[in-house]
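Missing here is one protein chain; the remaining ones are kept as they sit in the complex.
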Amino acid sequence: MRTAIAREASMDRQKAMIADHFRELARAKEQGRKVVYTFVPGNLTELMLAFDVLPVHPEINALQSGMRKLSGEFIGEAERAGHSEDVCTYVKCDIGMMLKGNIGPTGEKLPEPDLLLLSYTGCFTFMKWFELLREKYRCPVAMLHVPYQADGEITPSMSTYVVQQLERDVIPKLQEVTGKSFDVDRLRELLACSARAEDDLVHVLESAKHRPSPIDAYFGGVYYIGPLFTAFRGTPEAADYYRLLREEVEARLEKGQGPVTPEGILDDERFRLVVEGPPNWTHFREFWKMFYDERAVVVASTYTKVGGVYDTGFRHDPARPLETLAEYCLGCYTNLSLPARVDMIVRYVQEYAADGFVINSIKSCNSFSAGQLVMLRDIEERTRRPGAFIETDLVDPRYFSASNVKNRLESYFQMLSQKQAVQA
Amino acid sequence: MKCHLGIDLGSTTTKAVVLDEAGQVLGRGITNSRSNYDVACEVAKTEALLDARFHLFQDTLAGVPDVTAHAQDFLSCLRNVFRYEQHVYLLRALEENCRAQAELRDDARSYLPALDRIFAGLRERAADLFAPGEKRRSDFFRDVAGSDYMAFAEKVAEELDLSFDRLLGLFDKSIIAVESHVPSSSLQETIERALSATLTEFPVTRRLKERLESAVLESIDISLVEVATVGTGYGRARLPFPRECIRSEILCHGLGAHATFPGTRTVLDIGGQDTKAIQIDAHGIVTSFQMNDRCAAGCGRYLGYIADEMNLGLHELGPLAMCGKKPVRINSTCTVFAGAELRDRLATGQRREDILAGLHRAIMLRAMSLLARSGGIEEEFTFTGGVAKNEAAVTALRQLVEDNYGQRTLNISADSVYTGALGAALFALRMGSGRERLALERATTGGAA
Partner (left out) sequence: MELREIVRECERLYEDLELGSVRRWKEQNAGGRAVGYLPTYVPREILHAAGVLPVGILGAGEQLEIVRGDACFQSYICHLPRSVMELGLSGRLDVLDGMIFPSTCDVIRNLSGIWKLQFPAKYARYFDVPQNFETAVGGAFYERVLRELVDDMGRLTGRPPKECELRRSIRLYNENRRLVRELYELRAREPWRVPASESYLVLRAGMVLPVEEHSQVLREYLDEARAADRKMVDNARVVVTGAFCEQPPITLIRTLERAGCYVVHDDFMLVLRWLGDEVDDSDDPIGALRAAYLGYDEETSSRYVPDGQAKGAKLVEAVRANGAEGVVFAAPSFCDPALLDRPMLQRACDEAGISHTAFKYSENTGQLQPIREQAGTFADTIKLWGEA
């Protein structure tokens, strides 16, 4: 059922990139580099790199802490400091990490921010998060309000609003903090590079339309989106990474091979699924195993679009640097209306020939979760495919019950196979 | 005789169902043993096979002329006497264990006589407990013996000036060992003893007695051969069955409900720890489901807390609630607050019956939400699980279903706790006949289009 474990060069490359980044962060202060904290949805990496600042993504720190089993402790710390059990666990994990000395996931101290770039995209909690961090770090905040695409479209007014904020607030603040002036040509360069990487990423994502799929678009997918969604988009490194990744995937595709899992290549795909919702990070491996043990492959996911939707044609466009940044932010997944999200998932189920879909409802993420039950029924009706509904959390280990999740998933898979048996 | 077994390892009880080759139910067994899974399965299985045995007796007797008129009475007597014999047997084991536990400490000298008195009392009670027509509070040895043991222990502790807690401790330490004891080896003996005891008392002619005896003994010789066993059970890290012999409890529940009520398309199961809403198609295959397994609100356990708070038996809650005239509006069924909310309301003078009526409605409201999430109630609808035996719960459910969906046929089977095990047994039947394996092979190799 599974061929021997294959080590992907792209995986190693990506790990090295991230490790390097953390090392740079650890040295940032002594090297006089400026550090800007920001969010993954609506991240303006190209703009930041044009100013030569180092980006830090607290969400990434939180999820890394989750994967390394540190988040439980951090969350406890934050709750002891007065935060409610009801609120976003990413925030609590970050606050807790901060309270305990801001030692990042790699064991190195994270540098304090020179600027908090509050990209207010697709999530209300971001606003509170940076208000909290501002209180602690006493540094400036640049608010970039990205309006919600409530009606499924980007209006000129929305785009203008974002561009104006960039011109009149974000860029001036970056200038002030770095002492550098805005180099629009540098930005264009970076944007052109991003577009190339985005092309390759989309190729990789769309490879899953094949049978069998050479990738897992959720568990594998989170690794693939890493460089593009964080500190590397726009760099030649990232472009190289995506080229390498694409070649690897195409090679597997040619051989008719399935995705790489922690226990080897899965080459007897049985169930094709679309997944909505972020993954659980504290029990990531265990969660993934529940899928590949049943030979279930995720062919498309919405989480891999939180840092940007590229598979509907959008590319960063160097010809319109600020407008393209605005368009990019406005198009991030969690900034889309619920009807638009439903449309996307329905399209994925159809275009990727899925047997069904799974909604992983995250307890502490209102942005994703509020309304998923309605989405579930709507998608089932429109695709006539069954949906599974499981409930976990991002990084609070108390909210992942393996038996609970396994029970629901197993029942779902058995349900799918019963259906297959009847149809046979 | 070939038979197929389904075992459902629930959170509080383990159930087993035995089917014959035609898929007819031969027997059912249930245990609330808290031992490890293997033992619980064994005990439940043995009980089911025992029940099957009694069904065989029935079938055999049906074929004996002159006897049919008395068959029913005879068998129920036999069953009762058998239960009595079993109970006495278990009491002996319990006594042995208790004495062994007592001897581990220095004060054995004081406690052994106390145990003597307690068990003498329990043995006397046994005869009363199993007198014909007696309704017992529970069919589980732990419950029956437990409450009586406590009563006797209290008296004896006072009279002999000993520690009641210590006496209770002896029981607690011994009961598991007793429950784990699988009575299969002594089954034959016990049946024969029960048989002769029953015959002695049974008011029919000697000739008839001989007929009955030979029929039963003949029946005992029929061997029950397990062809296939399928297990199910929520959230077990490890079920004591090989992987291919496990089916999800959702599927088992769906199939079991379908077998009992072929017209049903929706199943609501309220167990001790979780609630499930399942939609099935015309073949009994699950099409969608929703579960509440994260919190006890709306589950059987909640009723358990309430019963404890009010110092009532679980089975008394329903009837009391039915006497409610003005159901109180309860806003939350959070078990954490159950006690506080109850005391609050009692303190403000609200009637127990009205509060209980409100509580039952609140629980069913949770179930209604779950049903709505899973797709609602389109047609015929089945209610299973322990709570389905609760009249007040059923009444509240009927009302809510009508209010929200209109007239719907609501099915409740007296044996609904066995639904999961029945479904599992049906899967075993399919496995045994190779049909399922064949279909699955076709599905994975030939592949659906």
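So that you can tell them apart, the chains are marked A and B in the order they are listed, and the count of residues begins at 1 in each.
We take it that a contact is a pair of C-beta atoms (placed from the backbone, for glycine too) under 8 Å apart; a residue touches a chain by one contact, two chains touch by 3 or more.
Note that the coordinates shown come from a computational prediction; the quantities given were computed from them, not determined experimentally.
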item: Touching the absent chain when the full complex is considered, from A:H83, A:R295 or A:H316; value: A:H83
item: Touching the absent chain when the full complex is considered, from A:A16, A:V184, A:V374 or A:V422; value: A:V374
item: Contacting the left-out chain in the complete assembly, out of A:T160, A:T312 or A:Q350; value: A:T160
item: Of A:E8, A:E24, A:E73 or A:D169, the one touching the omitted chain in the full complex; value: A:D169
item: Touch residues of chain A, complete complex, unshown partner; value: 81-84, 86-88, 91, 120, 123-125, 127-129, 131-132, 134-135, 140-141, 143, 145, 147-148, 150-151, 155, 157-158, 160-161, 164-165, 168-169, 337-339, 341-342, 361, 363-364, 366-367, 369-374, 378, 391
item: Touching residues (missing chain, whole complex) on chain B; value: 294-295, 329-332, 337, 340-341, 344, 365-366, 368-369, 372-373, 400, 404
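The working rule: only the chains that are shown with their structure count from here on.
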item: For chain A paired with chain B, centre-to-centre distance based on mean C-alpha positions, whole Å; value: 48
item: For the chain B and chain A complex, residues of the former touching the latter; value: 234-237, 247-251, 283, 285-291, 293-294, 373, 375, 436, 439-440, 442-444, 446, 448
item: Touching residues (chain side chain A, partner chain B) in the complex; value: 270, 373, 377, 380, 386-387, 389, 391, 401, 403-404, 406-408, 410-411, 414-415, 417-424
